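Shown next, in structure tokens, is the structure this report addresses.
With one protein chain withheld, the remaining protein chains of the complex are depicted in position.
By letter and in written order, the chains are A and B; residue numbering begins at 1 in each of them.
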Amino acid sequence: MTTATTYAPAAAGRRARRARRARRGRQWWIYALLLVGLVLAVAPFVWMVLGSVKPDAEVRQVPPTWWPENPTLDNYRELFQRLNFPRFFANSVIVATAVTLGNVVFCTMIGYALAKLSFPGRRTLFALVLAMLMIPTVATFVPLFVLVSNFGLANTFGGLILPFLAQPLGVFIMRQFIVGLPDELIDAARVDGAGELRILARVVAPLCGPPIATLAVITFFAQWNNFLWPLVVAQSEDKYTLPVALALYSIGQNNARFGLLMAGAVVIVIPILIIFAFLQRYVVQGIAVTGLKD
Amino acid sequence: MRRRLTVAALLVAALVFTGCGRDGNEDTGGQAAQGISSGPATGTITVWAMGTEGEKLSVLAKDFEAANPGVKVNVTAVPWDSAHDKISTAIAAKTTPDVSMIGTTWMGEFAKTGALDQTPTDFDKSAFFPGAWDTTVVDGTSYGVPWYVETRLIYYRTDLAAKAGVQPPTNQQQLKEFATALQQKGGAQWGINLQPGDTGSWQTFLPFVWQLGGDVTDASGNWTLDSPQMTQALEYYKSFFTAKLAPGALQPGELESMFVAGKIGAFVSGPWHIGILKEQGGAGFEQKFDVAHMPKEQAGTSFVGGSDLAVFKESKNRDSAWKFVQYLTRPEVQVKWYQTVSDLPSVQSAWSDPALSGDKFLSKFGDQLKDAKSPPAIPTWEQVAAVIDDEVEKATIGNTPPAEAVKAMQKQATSIGTGS
Partner (left out) sequence: MPVVERPAGAQAPAGRAHRSRGTRASAVRPGARGGRRQVSARTQRAVAAWLLATPFFALFLVFYAAPMLASFVMGFTDLRSTDLRHPLAVNLVGIDNYRRLASDETFRKAVVNTVLFVPVTLALTMVLALAVAVALHKGVERFRTLFRVGYYLPYVTAIVAVSVVWRVMYQHDSGVINRVLGFIGIDGPNWLESTTWSLPAIVIMTAWRGMGYQMVLFLAGLQAIPEGLYEAAEVDGASRWQRFRHVTLPMLRPTVLLGAVLGTIGLVQWFEEPFVMTRGGPLNSTLSVSMFTYNQFGFGNYSYAAAASYTIFAAMVALTAVQFRLLRSNT
């Protein structure tokens, strides 16, 4: 943190020291407040993790216990034994990765076109993409499934992946970022005789690390947790993704197995957390320049 | 550009609309049910089953395959969460399996789509509990057979009842006295827990109507939600809350915890609570509670639910599919199924097996099943049930007088209709 040092060194030193002391004093209660907030934010997550090692009866208990009285790994054991975990995990990974990769590629392409190329219909296309962000999915999934199965894509990876390869949010993010890139760079490449595709691949894309990271995290997260669509598309269990499989064993007709549910929730959230922790630096940087400019 | 898009949209719309309009072509009813051929099953049978049933059905499927060499049964387990949506979309896209397990309250809707095959005449309806069989009957025709059932009884703390010196109630007035005694003399904070509204409260409430001889519809299928029996039952139901015998809405998990702690003297629920209470109460808790038959007025009716099995019309292996269903409803197979997943048999003769008749709790469930009803199997039932839940809530924990609440139920139900 830089402090203005335009005055005499001694006075600056004194001022800096005073400022530091004041800052430390201020920092003390900021830390305290943040910590209180953090506890509140983290509490449900901690409860979830602790709940996954409690027997079912204890998880249901009201008032809820905090620390497990009879910690047990039974929930996890049951989950992994009953669940063909490798298969469902693999399905989730395949679908989420494919959708993420596809989105990264397609959204960058159209994002670049919308940001840097002027062509007839550009405004309409952008407005259309923006409007897509607001379509309630609950309205469209029945017609979508009829469509998908008429294409013969029911119970295939294609049916799981294709409908999500065009995410409007992705276009939004890429376009906003690319708009912020200097035109001169692109014009230089153009004058050097490069075609648009080349420019995109060689000039623009390498600069798009942060928004791509952001897009990747958001898309992966959404696909990883997607429940209703994989349930509807799959006609046999070997195409189930992880959320579908977990719901299978933990929710009954009249009651639910809470211990299993918690264990399942923990299993599902871990890859997300890993990815987030790893990429969060890029994510923060990526959104930095997607403030809405015209 | 914009004008071109509008024209294109209109053209598409026009094309779509020319194909529209109901032509009265219903493919439900009017056809005779076909029989099942003799001989073993063949080919491949795809089956959808939810939750634990889906997981464990392969056990029975293997037995079936052994008895019918050459046949292959493919079971796909489907989560209960959103299973209804999965079946609807499959019907829309014509990707239905051969056989599916269907919740009893969904039958009306799915049968009306025309997607289900009529139950073959080979099935003997008297073999099943009458209330369960009724869940398969839509517009006078049966589509599918009951697979397993559940019904509701009054769970109560035997130690608190002994302390209060009371026996389980035999009529509605006695039920109230029973709850009062559990509270005042037995030491419970709340005499009995009844669901005051919210999803599914109709399953606890409607039995009181049935016990008084009333019902939600009359013989012609019109709604009778404002009948005198409905009003009387709702007043009775509400009185538990006004007298502070029942606690009102509870959080998930509170019921079991409070019952085990002796704070709640009794509650109404199905067979799944036996396992939960044994687990939560720990060793020996089994001695402290029991289940009692519903109070009897004109009848001692309870609610019957569970799941049915249905075969889809689009099935390419209809005959063998029904053979599999037949297999699953054999008494000895129903007993084996109970032993595998603890689902109660829908076939009456299966109950004479000692595994069921010998169990102190289950035998009472079996007894109650002989007098249990289900709501009408109509497509709009879920929506009307939600209305009933809402108005019950308004009457019990809100301030609406029961007479008004039932009138509101009747009004809304009439405008929703029966979907026929």
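Everything that follows uses one rule, which is that a residue touches a chain if its C-beta (ideal position, glycine included) is under 8 Å from a C-beta of that chain, and two chains touch if they have at least 3 such contacts.
For clarity, every value in this text was computed on a predicted model and none was experimentally measured.
Visitor: With the missing chain put back, which residues of subunit B would touch it? List them for me.
Guide: So the residues of subunit B touching the unseen chain are 9, 12-13, 16-17, 19-23, 25, 27, 84-85, 88, 91-92, 94, 109, 112-115, 197-199, 248-249, 251, 379-380, 382-383, 386, 390, 393-394, 397-398, 419.
Visitor: Which subunit A residues would touch the chain omitted from the figure, given the whole complex?
Guide: For subunit A, the residues touching the absent chain are 1-2, 4, 6, 26-27, 30-31, 33-34, 37-38, 40-45, 47-48, 51, 63-64, 105-107, 109-110, 112-114, 117-120, 122, 125, 128-136, 138-144, 146-147, 162-166, 169, 171, 182, 184-185, 187-192, 195-197, 200, 202-203, 206-207, 221, 258, 261-262, 265, 268-269, 272-273, 276-277, 280, 283-294.
Heads up, the rule we're going with is that only the chains that are shown with their structure count from here on.
Visitor: How far is the middle of subunit A from the middle of subunit B, if each middle is the mean of its Cα atoms, in Å?
Guide: 39
Visitor: For the complex, which residues does subunit B have touching subunit A?
Guide: Touching subunit A from subunit B are residues 1-2, 50-52, 54-55, 74, 76-82, 85-86, 88-90, 92-95, 97, 103, 150, 251-254, 256-258, 270, 272, 276, 279-280, 307.
Visitor: Sort out for me which residues of subunit A touch subunit B in the complex.
Guide: Touch residues, subunit A against subunit B: 55-57, 60-64, 82, 120-121, 124, 141-142, 145-146, 148-150, 154-155, 227-228, 231-232, 235-237, 244, 247-249, 251-255.
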